[in-house]
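This is the structure I want to talk about, given as structure tokens.
One protein chain omitted, others in place.
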Amino acid sequence: MIVAKDGRLILRCLSLSYIGILVILPIFALISIVFKNNQAAIWAHITHPHAIYSLKITFFYALCIAIINCITGTATAWVLVRYDFPLKKTMNTLIDLPFAIPTVVTGIMLVTLYGPQSIIGHFFARNGFHIIYNQPGIMLALLFVTFPFVVRAVQPVIIEMEKEMEEAAEALGASPWTIFLKIILPTLSPAILTGTALSFSRALGEFGSIVIVAGNIPMKTQVASVYIYGEVESGNIPGALGISLVLLLLSFSIILLLNIIQKWKRKYEEAK
Amino acid sequence: MKKQNNPDAQTGKKSLRFMERILITGVFLWFLGLIVVPFCGILKQTFSKNWHQAFASLTSSTALHSFGITIIICIAVAIINTIFGTMLAYMLTRQTFRGQLIIESLLDLPFAVSPVVIGFMLIILFGPNGWMGRIFSFFNIKIIYALPGMIIATLFVTLPFVAKEIIPILRQFGSEQEEAAQVLGASAWQNFRKITLPTIKWGLGYGLTLTIARSIGEFGAVLVVSGNILNKTQSATLYIHDQFTDLNYIGAYSASIILIILSILVINFIQFISKQKAG
Partner (left out) sequence: MASIMVENLSKRFGNFVAVDDVSFRAEEGELVALLGPSGSGKSTILRMIAGLEIPDRGKTYLYGKDVTHTVSRKRKVGFVFQHYALFKHMTVEKNIGFGLEIMKKKKDFIKDKVEKLINLVNLNGYESHFPAQLSGGQRQRVALARALAPEPKIMLLDEPFGSLDAKIRENLANWIRDLHQKINVTSVFVTHDQNEAIKIADKIVAINRGKVDQIGTAKEVYEHPETKFVASFIGNTNVIVGKLHDHKLYIENMAGEIPTKSLKAPKNGSMVLLVRPEDILISKKKTRECPIKGTIKDIYYRGSAYEINILTGDIIINVVEEKNRFQKKKIANNATVYLGFVKYNIFNAPEGRKIIEEKLSQLGYLE
């Protein structure tokens, strides 16, 4: 519509080849090498107890933190928009900190605080509870890294939400709990789901902070991404292939889910 | 009726206020424990160490070289992804073609895929036996275990930031103003520079800031692709990781502090740009 025809074509070709080489081609390369390799061997690698275990804990902890973030993230966004309290501005700025801090540094931060040589870590260790190089460390790292997703997804929706809607419900005799359940939650749910899905996918793939906080102990703290890294480092390509494919498929399904949520959200917007 | 209703409403509000207070305190403590305390912990650790030692390790050639690598990656990625991200966003909002939805969804992929998997895919594609790797090795260009690979990995990881930030702005902006400029005789380039760019500039700045932050901080993808060769393909985050696993804590902390300072600058800048964008 805007540019002359040749210009439009050049723009499209350039953009498509960029995304083609950078994103699409690597995916096809991975899939093609799966088909070139002995699939039985790859299957054996996937079903290796270490691999299975790594997938299991990855999925389990991703699910856990997704649920926790869903609640705490929504509450944080709500508090930040609707209430006034000291240090609110600083808090609002610091929400993005986990996005801005390199994951390696996050890992080091957590080890410093909860490691065996620190006061807190020492206290827990005396009671036989180890955080670092153990599964609670995975949990802490993931919670830190994924904290902003739900907050930043829900916050703008609460800002735009008309208070009149709640007031109208109150005038009709609804209790605060009913208002929350029937008015606020349905309005926020697409955003909450989007944020939750994003934090879930980030948790599935997180590497830097976990490798430092939890280490690389098979059958204990070895999550999927750490497992893949180990296999690649030791030159065992078929071993890395299977789990990579599983993670890739999970990523695709999350993107599909995000698209569905997007459509659902649009329906609300049109109704408005 | 009114008189009877009033006390009810007041007690209702009072209990709500109590609940509110609990909610605010809860959220505040959660945030404090999860984010702020670890952050302060590392600050305290660093500053309690020996300053001379920290400075010495920061100015060691390995450390300086790793920061240099990070800066090179950062600049290259910022330039390339700003240009292509803007082009992608412009194409997706101003042209219609088959498969458009798929391309737009693919923009989410770099966020959804584990950085380690991204690195691994790039090794397969650009490695000596890969489709692209063979083409480049014909020209004697090494991608994997070299700087170009690190740049490509960072490009992949940061691809969505600029594009995803601009797409909604361009959609909301619509094409009417661009059409108006066109009827008044503006060429495509004049149109972009005088009409489109001023509209998206804050969005562009926002996306660019996020791109830079991620380029500095990226670890997993770069680690897999680079081979982590000392004084050669070691970026700042890889250097920190090395120092930490070698139990050289002073080196790790002092370099971390530099990156933390950068992070704080970045989030403040993000806040500033968000305000500009809204206003």
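Here are some notes:
Chains here go by letter, A and B, matching the order in which they are written, and residues are numbered from 1 within each.
Keep in mind that, in the parts below, a contact is a pair of C-beta atoms (placed from the backbone, for glycine too) under 8 Å apart; a residue touches a chain by one contact, two chains touch by 3 or more.
Please read all numbers here as calculations on a predicted model, not as lab measurements.
Although one chain is not drawn, the whole complex shows that of B:62, B:199 or B:274 it is B:199 that touches it.
Residue B:183 is the one among B:102, B:183, B:247 or B:278 that touches the chain missing from this view. Residue-level contact of subunit B with the missing chain is found at 176-177, 179-187, 190, 194-195, 198-199.
Criterion: only the chains that are shown with their structure count from here on.
Between the CA-based centres of subunit A and subunit B the separation comes to 14 Å, rounded to the whole angstrom. On the subunit B side of its complex with subunit A, the touching residues are 12, 16, 20, 23-24, 26-28, 30-31, 34-39, 41-42, 45, 84, 87-88, 90-91, 94-95, 97, 101, 103, 105-125, 130-132, 152, 155-156, 159, 175, 178-179, 182, 188, 191, 210, 213, 216-220, 223-224, 236-237, 240-241, 244, 252-253, 256, 259-260, 263-264, 266-268, 270-271. Of all residues in subunit A, only 1-4, 7-8, 11-12, 14-16, 18-19, 21-27, 29-30, 33, 72, 75-76, 78-79, 83, 85, 91-113, 118, 140, 143-144, 147, 176, 198, 201-202, 204-208, 211-212, 224-226, 228-229, 232, 237, 240, 244, 247-248, 251-252, 254-256, 258-259 touch subunit B in the complex they form.
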